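Heads up, one of the protein chains got dropped from this complex, but the rest are sitting where they should.
Moving on to chain A:
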Amino acid sequence: QGEGCRTVPLSGHVGFDSLPDQLVNKSVNHGFCFNILCVGETGLGKSTLMDTLFNTKFEGDPASHSQPGVQLKSSTYDLQESNVNLKLTIVSTVGFGDQINKEDSYKPIVEFIDAQFEAYLQEELKIKRVLHNYHDTRIHACLYFIAPTGHSLKSLDLVTMKKLDSKVNIIPIIAKSDAISKSELTKFKIKITSELVSNGVQIYQFPTDDESVAEINGTMNAHLPFAVIGSTEEMKIGNKMMKARQYPWGTVQVENEAHCDFVKLREMLIRVNMEDLREQTHTRHYELYRRCKLEEMGFKDTDPDSKPFSLQETYEAKRNEFLGELQKKEEAMRQMFVQRVKEKEAELKEAEKELHEKFDRLKKLHQDEKKKLEDKKKSLDDEVNAFKQRKTAAELLQSQAQQAGGSQTLKRDKERK
């Protein structure tokens, strides 16, 4: 309430008490989304726990231990219960804790979380934006899986959680807790909590400001980290089918609160605080990211006049930058085009030259051949001429000889006479 705002009594039923219903109906029509990030070493049962929590068999093959680096695998599912449509995204680390050198293991996780914030921020900064239809991918809850060693947190755990605590709601859980006995578990939980406190790791606290949930949330806060077991296999226990893990020495029931904290986790994560997790992500973690990012870009909340204008200036600058880049790209493309044309031209010229050369060669060859043939013809003609001459000469000689012979015979005849 602002100053000077007075409360007036109503003299009858107005009807705006239906407002929460109107709002809820709109949200239901719109659908909800919830994004969980599971961080933990390979083999700690992350996928199984998700299957157990949401009562489904989500897709995926178990990961190997030989991943070269830490990666994040993300899948989105549409779940429906009563009239509520939930778009659930589960992101899991792959290969976390498997490397020999784990110094940079936390980095891909932090980068992923930041990337989702960045995507939202970009959408929010757009001039023409569609925020109410935006598929929110920001991580609402981070389940950090602690290995059930029974001793203390690993240094990797501390380092990673410290890097994540200002970016996401961390809910630490002890995985595969059927490996620890009850008494060890209590000591383990105390050790973990004290280590988190002494290292200044801020984990998510279930909210205690609303009286209706203050009590249960307060109690649950004291049970952190939750010791969970996951199982999708159902066994007949008594006369009911229950999710359980069967050992030779007994059966561990997942939903038995005396056996593990699975029910508490489900209660807290989904049935009581899902909305608060979403709200904290948006109003605290995202705002922090946005503030840091904008300050990084050089903005300050100096005087009230400067903001829309300075942001407008940025938009101007961004737009000019963008146009400039476009122009540069266009120029580069034009250059490349010209270059390509030149190259093609050169190629074609080369080809042309070659063709010409070939043509010349062939022509020369042809001429040579022709000359040869002509020479041959000439020699042949010469031979023919020579032959003809000889023939004529021979004929002449023959006729001469005949004449001489005739004259000779005449002469002989004369002599006889």
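Heads up, the rule we're going with is that contacts are C-beta pairs under 8 Å (C-beta built on N, C-alpha and C of every residue); 3 or more make two chains touch, one makes a residue touch a chain; residues count from 1.
Just so we're on the same page, contacts and distances are computed from a predicted model.
A single chain of the complex does not appear, and UniProt lists its protein name as "Neuronal-specific septin-3", one of "thioredoxin-disulfide reductase (NADPH)", "NEDD8-activating enzyme E1 regulatory subunit", "Neuronal-specific septin-3" or "proteasome endopeptidase complex". When the full complex is taken into account, the listed residue touching the unshown chain is A:Glu295, out of A:Glu215, A:Glu233 or A:Glu295.
Checked against the full complex, the candidates A:Phe96, A:Phe112 or A:Tyr204 give a single residue touching the omitted chain, namely A:Phe112. Among A:Ala179, A:Ile216 or A:Ile270, only A:Ile270 touches the chain that is left out of the view. Residue positions on chain A in contact with the hidden chain: 1-24, 26-29, 32, 53-60, 69, 71-84, 86-87, 89, 91, 94, 108, 111-112, 115-116, 118-119, 127-129, 131-132, 135, 137, 210, 212, 234, 240-243, 255, 266-267, 270-276, 279, 283, 287, 290-291, 294-295, 299-301, 304, 307-308, 311-312, 315-316, in rising order.
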